[in-house]
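Input: one structure, supplied below.
Heads up, one of the protein chains got dropped from this complex, but the rest are sitting where they should.
Up next, subunit A:
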């Protein structure tokens, strides 16, 4: 086959790829538009109760109002800070505990049943205790985010550490590597993909923890907005918070994905 023909095939391949991408994107936009249009129409026609389900236009005007008086930004800032803090601390703590468990196999055997129980337990049930112990402020809310993320992080990452092929360790040990060197050169990089996927799960978990925490503390934040809206029966407010949370959880997820692409460069 001539070079020219190869080039032609390649162009064709690229065109096909592009077409597919455009198709997917247009469907995504279509679903988005249909959803909001449907919501608006059904609400106006009273097919769904506008008092409960509100409508995009009402949420929008409330959004503008809350932006203007600065309160939405304040709530968003509070929740955003708590979520990011809970997410980062929970993940780091999980990695740290997983490292300790890897370091001492005996410790990991001893702690195994406790981890299983902690993992199965609904962590939000600890909320009231946390608030009494740490006071009704952002500390206990962040702790909520941490507690929800940390156990599952520990379990996932520790099992990734253990699944690293024994023979990589053999290679390093043949060079007289210390346990620390084995950890840095083989265990840690081999577990990167798992860490990233855990990070993605943790984005969601940290939001759960923080919103539940704010439900309980009820002072500030998007969780507070939801509870307040519920109490005064203003569901515009509830839906506004929900939409804002959806947008920001999505943004956080995308950031983690960008980090992933940066770190795992050898998988081109």
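In this section, a residue touches a chain if its C-beta (ideal position, glycine included) is under 8 Å from a C-beta of that chain, and two chains touch if they have at least 3 such contacts; residues count from 1.
We take it that contacts and distances are computed from a predicted model.
K.L.:
Could you check which of "ArgK protein", "ATP-binding cassette domain-containing protein", "ABC transporter permease" or "Cytochrome c" matches the UniProt name for the chain that's left out?
P.N.:
So, among "ArgK protein", "ATP-binding cassette domain-containing protein", "ABC transporter permease" or "Cytochrome c", the name matching the hidden chain's UniProt entry is "ATP-binding cassette domain-containing protein".
K.L.:
From the list A:65, A:165 or A:219, which touches the chain that is not on show?
P.N.:
Here the residue in touch with the unshown chain is A:165.
K.L.:
Based on the whole complex, identify which of A:177, A:242 or A:256 touches the chain you can't see.
P.N.:
A:177
K.L.:
Among A:186, A:199, A:216 or A:240, exactly one should touch the missing chain; which is it?
P.N.:
Residue touching the absent chain, from the options given: A:186.
K.L.:
Taking the full complex into account, what residues of subunit A touch the chain not shown?
P.N.:
Touching the missing chain: residues 165, 167-168, 170-177, 181, 185-186, 189-190, 192, 266.
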